[in-house]
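With one protein chain withheld, the remaining protein chains of the complex are depicted in position.
Then we have subunit A:
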Amino acid sequence: MREVDRRSKHSRRVFLKGAATAVPVVAVATSVTVSIEDAWAEDASTLSPATMKTLLKVARDIYPHDVLGDSYYITAIKPWDGKAAKDPAVKSLISDGITRLDQNARDRHKVAYAEVPWEADRVVLLKEIEQSDFFQKVRGDLVVSLYNQKEVWPRFGYEGSSAEHGGYINRGFADIDWLPKA
């Protein structure tokens, strides 16, 4: 059978975009790793970097795929900042939602949501707000913004558009080789 190459073609370039423009990557990579990793969140104009980082954690906890690095989740949630800039209602939806989540986390675990160490404990916190507008909107957006990334597809063995490759007629539409003989 023709298997799909699942290696990531989605390099760290996208992930580092914010920082890389100002500072040579090699130079920073050794000294201030943390600031590179957070650069994407500092890019946010309307939502606070802390809010963006918590949103990233929330996104990972809603749809946890251990084979996917943060970059895909960042791509998925980053547009919230732009939407918040355009619409104050969106800004408060996200900011207030994260504030409430952090408060619940502090009440329960003495730390903010993103600092709660075990996913299972964070999921309990999410369950509590599952019916909230905040959770519903974030999840409803994420199910498209995460899984509709073309860079994500090969990680799930999905090949996307095929017509330009002549379809699958010569590319394994019937190459299954492990079935018991009928």
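Throughout what follows, a residue touches a chain if its C-beta (ideal position, glycine included) is under 8 Å from a C-beta of that chain, and two chains touch if they have at least 3 such contacts; residues count from 1.
Everything below uses one rule, namely that contacts and distances are computed from a predicted model.
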| item | value |
| --- | --- |
| Hidden chain of the complex, named as in its UniProt record, picked from "enoyl-CoA hydratase", "Stage 0 sporulation protein KD", "Choline dehydrogenase-like flavoprotein" or "ABC transporter substrate-binding protein" | "Choline dehydrogenase-like flavoprotein" |
| Residue numbers in subunit A that touch the chain omitted from display | 1, 3-4, 61-65, 67, 123, 139, 143-144, 146-148, 152-153, 156-164, 166-169, 171-176, 178-180, 182 |
